[in-house]
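Only a single protein chain was left out; the remaining protein chains are all shown in position.
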Amino acid sequence: MEFAFDSTTQDLIERMNAFMDEVVYPAEPTAHEQIERNYREDRWEPPAIIEDLKAEAKRRGLWNFFLPGEKGAGLTNLQYAPLAEITGRSIQLAPPAVNCAAPDTGNMEVLHMFGTDEQKQQWLEPLLAGEIRSAFAMTEPDVASSDATNIETSIVRDGDEYVINGRKWWITGAMNPNCKVFIVMGKTDPTAERHRQQSMILVPRDTPGLEVVRGMHVLGFHDRDHGGHAELRFTDVRVPASNLIGGEGEGFAIAQARLGPGRIHHCMRSIGLAERAVEMMVKRASERVAFGKPISDQGVVRDWIAESRVKIEQLRLLTLKTAWLMDTVGNKGAHTEIQAIKIATPQTVEWILDKAIQVHGAGGLSQDFPLAEMFAGIRTLRFADGPDEVHKNSLARAEIRKQLAR
Amino acid sequence: MEFAFDSTTQDLIERMNAFMDEVVYPAEPTAHEQIERNYREDRWEPPAIIEDLKAEAKRRGLWNFFLPGEKGAGLTNLQYAPLAEITGRSIQLAPPAVNCAAPDTGNMEVLHMFGTDEQKQQWLEPLLAGEIRSAFAMTEPDVASSDATNIETSIVRDGDEYVINGRKWWITGAMNPNCKVFIVMGKTDPTAERHRQQSMILVPRDTPGLEVVRGMHVLGFHDRDHGGHAELRFTDVRVPASNLIGGEGEGFAIAQARLGPGRIHHCMRSIGLAERAVEMMVKRASERVAFGKPISDQGVVRDWIAESRVKIEQLRLLTLKTAWLMDTVGNKGAHTEIQAIKIATPQTVEWILDKAIQVHGAGGLSQDFPLAEMFAGIRTLRFADGPDEVHKNSLARAEIRKQLAR
Amino acid sequence: MEFAFDSTTQDLIERMNAFMDEVVYPAEPTAHEQIERNYREDRWEPPAIIEDLKAEAKRRGLWNFFLPGEKGAGLTNLQYAPLAEITGRSIQLAPPAVNCAAPDTGNMEVLHMFGTDEQKQQWLEPLLAGEIRSAFAMTEPDVASSDATNIETSIVRDGDEYVINGRKWWITGAMNPNCKVFIVMGKTDPTAERHRQQSMILVPRDTPGLEVVRGMHVLGFHDRDHGGHAELRFTDVRVPASNLIGGEGEGFAIAQARLGPGRIHHCMRSIGLAERAVEMMVKRASERVAFGKPISDQGVVRDWIAESRVKIEQLRLLTLKTAWLMDTVGNKGAHTEIQAIKIATPQTVEWILDKAIQVHGAGGLSQDFPLAEMFAGIRTLRFADGPDEVHKNSLARAEIRKQLAR
Partner (left out) sequence: MEFAFDSTTQDLIERMNAFMDEVVYPAEPTAHEQIERNYREDRWEPPAIIEDLKAEAKRRGLWNFFLPGEKGAGLTNLQYAPLAEITGRSIQLAPPAVNCAAPDTGNMEVLHMFGTDEQKQQWLEPLLAGEIRSAFAMTEPDVASSDATNIETSIVRDGDEYVINGRKWWITGAMNPNCKVFIVMGKTDPTAERHRQQSMILVPRDTPGLEVVRGMHVLGFHDRDHGGHAELRFTDVRVPASNLIGGEGEGFAIAQARLGPGRIHHCMRSIGLAERAVEMMVKRASERVAFGKPISDQGVVRDWIAESRVKIEQLRLLTLKTAWLMDTVGNKGAHTEIQAIKIATPQTVEWILDKAIQVHGAGGLSQDFPLAEMFAGIRTLRFADGPDEVHKNSLARAEIRKQLAR
């Protein structure tokens, strides 16, 4: 057992920190203005400055960390973890700057693992190059989508094509016009065995019958900077049969394969976000005076700061161990730990954000600090890929099984 | 001791419930559309339908409940409490419909109690008639405003006028063009005894030098439906000396007098809002099926529903008792209880809203349900009129003093 | 609605407070010594001084408050509530001093409502006179007794007698040799409809076949001062058929009738106990100096004191309202509220005790302060008459039903 990072990781951490200090943090004010302007002008685009950041990141060789193997940066999950955490410190800018932003990372992994050469050529290459963005269309408005077998979108074979009908919502990134392709989950055979009914298929943005209805809001935020969360309607949408990813009935298995890394990446970034929040909380508490002394001298605020530190340290270690398990025994072997961090992260980070906001007074809820938007983002994680309650129930079942098997 | 409402109250409760069922709830979808449209068109107005509701409320004699005496409805705080609660069930529409919306209620009370005849004629009358709206400008961006002695806005006598300079923010309602007058808190004598430095003065909206800078957001909400929360800048703003409310140095005392009723009204409405949230939580949990059974059959959801009921019942009773104390021993005598409900209400209602949102899945955070906006509103109450921590500290000091005096 | 107590109650409150100040609190040190001595000498008796307190209470006319009608003090539940609260301030001494201690109160009510004249003569009279004590034997070790239909003790008719077989535990008071009679719940007809299988029967202490096996401990405490919590074994225990309370199959209904008042009395006393804990917490925090200032100046301790006050005020009002409902619409009409206080009381008071203990340092857990024993007693309330979880589930079901019926 050894808690120091290896030298490759240590080196990348230093380079990432330099990139943050020299490039990303200084870009935040400009980005903020651009985001505000896009918002006022009703546009759903990332701030233009992101392209500069991407160019600089590429130049520095800080790119595609998330993808193992030669196509990516060749890192293990454990090596990627602290880098993802660092990107979480500037959650709107840093992940896309190094081409490690959701949902593209998950989509690239799906294409990397399950795509045909043609699919890779057409979609994976420009995604890896950071030229286009993508979305993952799974959740539906009419059913409890945490239970994947509830999904109602149909994907029906018709000659050389598949015909797609259905509704989706909370499709992150899909409002962004540069989001060029959707990976859509639907049922090819509703009569098959429960986990063999689903398939995944690629649908280009401009396909007739695909309607981007509206952007969903999150606690008042539109999340326009990363393409929002769209409601989509598929009406007799036709794509070539070759757009299917893997075979018919493999949708559930592919989704499962996608979820593990997706979840841990969210957790890693959220920890960086929490660190940023603690930093802001300490700074504000030290600067602000009430009733004759800095707020940081108040016992209750001290209590919050201490608890934040104690919580983060524990959460980070579990996330790192989970990454190590994924590397050593595979995503399946790390199933319980992936669930555990999926449960622990949002509740921990939401708690910290709540206190950071409270230290900022009403300003903490406003557009003058990023805390409110961070709160909204983390709050959604208590639903994303299934609500906490579903994961807790499943984790408990596994624990009971394991204990009784002894 | 007796827990039934008197017959006057019981009658008004029934008439208010009828008004809600027949007029307010049916107006919600239209109001929602109008709010959305105003928002898209960058306007800071209440939805037009509110004027219809006001006319109908007046016709039914459901008007100005909040104001004791003949100018108002002649109700005690205890009689008003359950009516305020009912208005909280449709928080955007019902309070203004019956002319019992913050911050006008507090402002009308201030004018009623401390205004000159001329001030009453000019401002109180149209406010009581529901023709104009008003704002209360106290909080400042540069200081911890929970400590009123920190306030920096200056009000300087110059001949027959006062000259006002300073910055304010979180001035609720001030973005609404129909908000015609601001009650501004500032210092007339920074060298006086701590609680005699402040004064209050009336500043009409169109006074030169008064700039409405921008609307503050709450989480991502603008709260345009009730005039938002403005940042204001006062640069050599001149008003007649007769605009002063009360005498110089009476600002702090007037603010204190205003706070008691203001706080309890917030609490009453918040309880109604919590009841609406429980209603929505139960409805959704009963309709939504996951893993083969309605969500309402899940033990954890049951736990939330039970805890919600247990919490609300306790909170309501303390709020009612506080109202009764205000009626019987005055606002000062009810000081501890007012603080207690100010502390208890946001934490209780926020907890309930969080669970109601969780039961709704991601939709609960979106524009498709009112829960997210309700959450944002309640979250601000943990700061409004001073953060919880200040009130807890003060309440504890009083408790210690009381115990040691035995 | 009116939050002041009536003059009868107000007068009794004053007399009870005088009794506490003049008689009960001064007796605490002696009682404490006697309890310690009984404990060392392995005796399960109340401290001898209780008899003095009882005599004095009787002399002052402070007796049998709990029982409505002429046999008791003629008080309503609402009138009794604040008196029960006061007794909770000295939980080991005051309730028995005024003959208002569990489980006798519940047993007396059962006999009062359902007993035959003969049963009343033999058992109710000496209980009302405070000459003997009694126990209520319902919970069983082998089944989840929160589900009364699980009960396995058998009560079989044999000629003029009933024969009882079974095991019970947690039978409070039963280790006290002066506990002369047990009300035993068992099944007379396991084949009857679910809630008609049970009956209740009187079993005198000295009946052959009834074995008092041992005292159960509660977090290390024996609770010898009030007769502990016994495990009992019934082996062919024979009692006259006339010992049956009510008819066969009425046991469940009688238990339900008994539970309502029993629960609210526990809650009332627990509130008094919580008040005593706050008093001790404030006193200790004010006297103890750490790092240069009294602990009561620390923000976190202030927070605890404030939250304690806020919680108690709410809890008391709900308990009072529940008492009022029992008086006005009956125990059935107050069912939800009785459940609500049964849920809220232990969690609230346990929280307060935990903080009071923490303020006392390790001493707070020791025999030098009553807090540890108070904690143990309150902790059991999360199980008594069914665990919180069962009550929450039931209350939620009722809430759901009510909401959907609208």
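Going in written order, the chains are labelled A, B and C, and every chain counts its residues from 1.
In the analysis below, a residue touches a chain if its C-beta (ideal position, glycine included) is under 8 Å from a C-beta of that chain, and two chains touch if they have at least 3 such contacts.
Values in this document were obtained by computation on a predicted structure and should not be read as measured data.
For the chain missing from the display, the contacting residue among C:8, C:121, C:242 or C:366 is C:366, taking the whole complex into account.
Only one of the listed residues, A:113, A:241 or A:400, touches the absent chain: A:400. Only one of A:2, A:70 or A:193 touches the chain withheld from this view, namely A:2. The omitted chain makes contact with chain C at the following residues, 139, 141, 144-147, 150, 169-170, 216-222, 288-291, 295, 298, 300-301, 358, 361-363, 365-368, 372-373, 375-376, 379-380, 382-384, 387-390, 392.
Although one chain is not displayed, its contacts with chain A can still be listed: residues 1-6, 9, 78, 278-279, 282-283, 285-286, 296, 299, 301-303, 305-307, 309-310, 313-315, 317-318, 320-321, 324-325, 336-337, 340, 343-344, 389, 391-393, 395-397, 399-400, 403-404.
With the whole complex as reference, residues 298-303 of chain B touch the missing chain.
Keep in mind that, in the parts below, only the chains that are shown with their structure count from here on.
For chain B, the chain whose average C-alpha position is most distant is C.
If you average the Cα atoms of chain A and of chain B, the two centres end up 37 Å apart. Chain B and chain C have centres, each the mean of its CA atoms, that are 43 Å apart. Centre-to-centre, using mean CA coordinates, chain A is 53 Å away from chain C.
The residues of chain C that reach two or more other chains are 299, 301-303, listed in rising order.
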